[in-house]
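Since the structure comes first, as structure tokens, the remarks are kept for the end.
A protein chain is absent from this complex, but the other protein chains hold their places.
Let's turn to chain A:
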Amino acid sequence: MTNNLPAVSVKGLHKSFGSHEVLKGIDLAAHDGDVISLIGASGSGKSTLLRCIPMLEIPNSGSISVGEAHITPRDGKLSRADERTARAIRRDLGFVFQNFNLWPHRTVLQNVVEAPMIVQRRNKAECRDEAMALLEKVGLSDKADAWPNQLSGGQQQRVAIARALAQKPRALLFDEPTSALDPELVGEVLKVMRDLADEGRTMIIVTHEMGFAREVSSRTIFLHQGLVEEDGTPEQVFGNAHSERCRAFLSGYFDRA
């Protein structure tokens, strides 16, 4: 029964900032193991869509489900009960920000154990061991006691990924994870993400890395002005998109690259 439910499901999502309608009715379902790339021009609403899933932005209407947790905000507000559901949803998702957003007052290891220990109240020693294993996985076990400010952008982002994994999330959400990085540091972050995709993790990735999206994702969605304009396998979207706009967007990309 649970297996048939999508890991993440978004229905009829509308979001406005003031009078500007950014999302105009979006449906999206990510099943366990899906790797979905969200692509589109700046302002197409892809980051806003991603931020609506853990309620970092409160949608004006529509609904969000993560596993069994379901939430239907009204008028961009959360009721007290919604607030509790939102926290349950957030605990079940790992979110990776463009600007890493590590906690600068905590060491690398402390950043990774924070959510499982403080929010999920799990056993301290166990959290620590798991965190060390995760740091190993992202290639940073030697930096466990370093401070975030002592790391390069690529290293910080890898810590942020370990921090998200420490929650044992149902799905991982990435908001342009390589956009704030110097070009030479992009590769190390993409490699970690590729490994996660190979493990069968459920991922939704907002990205401008078209090569990565084409190779790694199982599904690619092109957003245009707050609507899904193209939705299919990477082969289809990158090779033979129905939408004229999608083809124009992609050709602009690959011409530049």
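One rule holds in what follows: contacts are C-beta pairs under 8 Å (C-beta built on N, C-alpha and C of every residue); 3 or more make two chains touch, one makes a residue touch a chain; residues count from 1.
Quick note on the criterion: contacts and distances are computed from a predicted model.
Peer 1: Pick, from "Octopine transport system permease protein OccQ", "Phenylacetic acid degradation protein", "3-hydroxyacyl-[acyl-carrier-protein] dehydratase" or "NADH-quinone oxidoreductase subunit L", the protein name that UniProt gives for the chain of this complex that is not shown.
Peer 2: "Octopine transport system permease protein OccQ"
Peer 1: Any idea which of A:Arg90, A:Arg170 or A:Arg201 touches the chain not displayed?
Peer 2: The single option touching the absent chain is A:Arg90.
Peer 1: Just one of A:Ser9, A:Ser37 or A:Gln167 touches the chain that is missing; which is it?
Peer 2: From the options A:Ser9, A:Ser37 or A:Gln167, the contact with the absent chain belongs to A:Gln167.
Peer 1: Please pick, from A:Gly40, A:Pro54, A:Pro177 or A:Gly226, the residue that touches the omitted chain in the full complex.
Peer 2: The one listed residue touching the chain not shown is A:Pro54.
Peer 1: Of A:Ser63, A:Asn101, A:Ser179 or A:Gln236, which one is in contact with the hidden chain?
Peer 2: A:Asn101
Peer 1: Check each of A:Ala29, A:Met132, A:Ala146 or A:Leu227 against the chain that is not shown and name the one that touches it.
Peer 2: A:Ala146
Peer 1: Across the whole complex, list the residues on chain A that are touched by the chain not included here.
Peer 2: Output for chain A: 54, 56, 87-88, 90-91, 93, 95, 97, 99-107, 114-115, 118-120, 145-150, 163, 167.
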